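Of the protein chains in this complex, one is absent; all others appear in place.
Up next is chain A:
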């Protein structure tokens, strides 16, 4: 049995689906017990990745699709965003993505600009894979403090 639950979304490469992906990931993250702030970070990071993928997929001549795979563990979430339509084998692709090299990924960095910078800042681990399109693989760990249950009581 896999040590994680896997959820995959396949959306048209259109900007109106960025928000749908963001909200879905927000819902998945809250199930694992991420704090409010961490969920907000995940929403931004995943939107940036999906936005990049939508723009990449658009440059092709066909109607593109973006695939978003989320692996939910007890203490972390792994999110993979690919700008090529094929559904991916999560473990296989994960094994292929290497650490991200400034030089090799220069083009992606320039295009992604502020977006990729935000992904790196807001997530704990980020890898980029270039083959038949671009795949961004990112991980965020559930923070040490489990305060989410008390938050409302304190503020209300």
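Please note the rule applied: contacts are C-beta pairs under 8 Å (C-beta built on N, C-alpha and C of every residue); 3 or more make two chains touch, one makes a residue touch a chain; residues count from 1.
To be clear about the criterion, contacts and distances are computed from a predicted model.
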(message) Since a chain is absent, check the UniProt entry for it and pick the matching name: "Anti-sigma factor antagonist", "Acyl carrier protein", "Sulfite reductase subunit A" or "Multiple sugar transport system permease protein".
(response) "Anti-sigma factor antagonist"
(request) Consider the whole complex, including the chain that is not shown, and state which of A:11, A:28, A:54 or A:123 touches that chain. (result) A:54
(request) Could you list which residues of chain A touch the chain missing from the display? (result) 15-16, 18-20, 22, 37, 40, 43-44, 47-48, 50-51, 54-55, 113-115, 117-118, 121
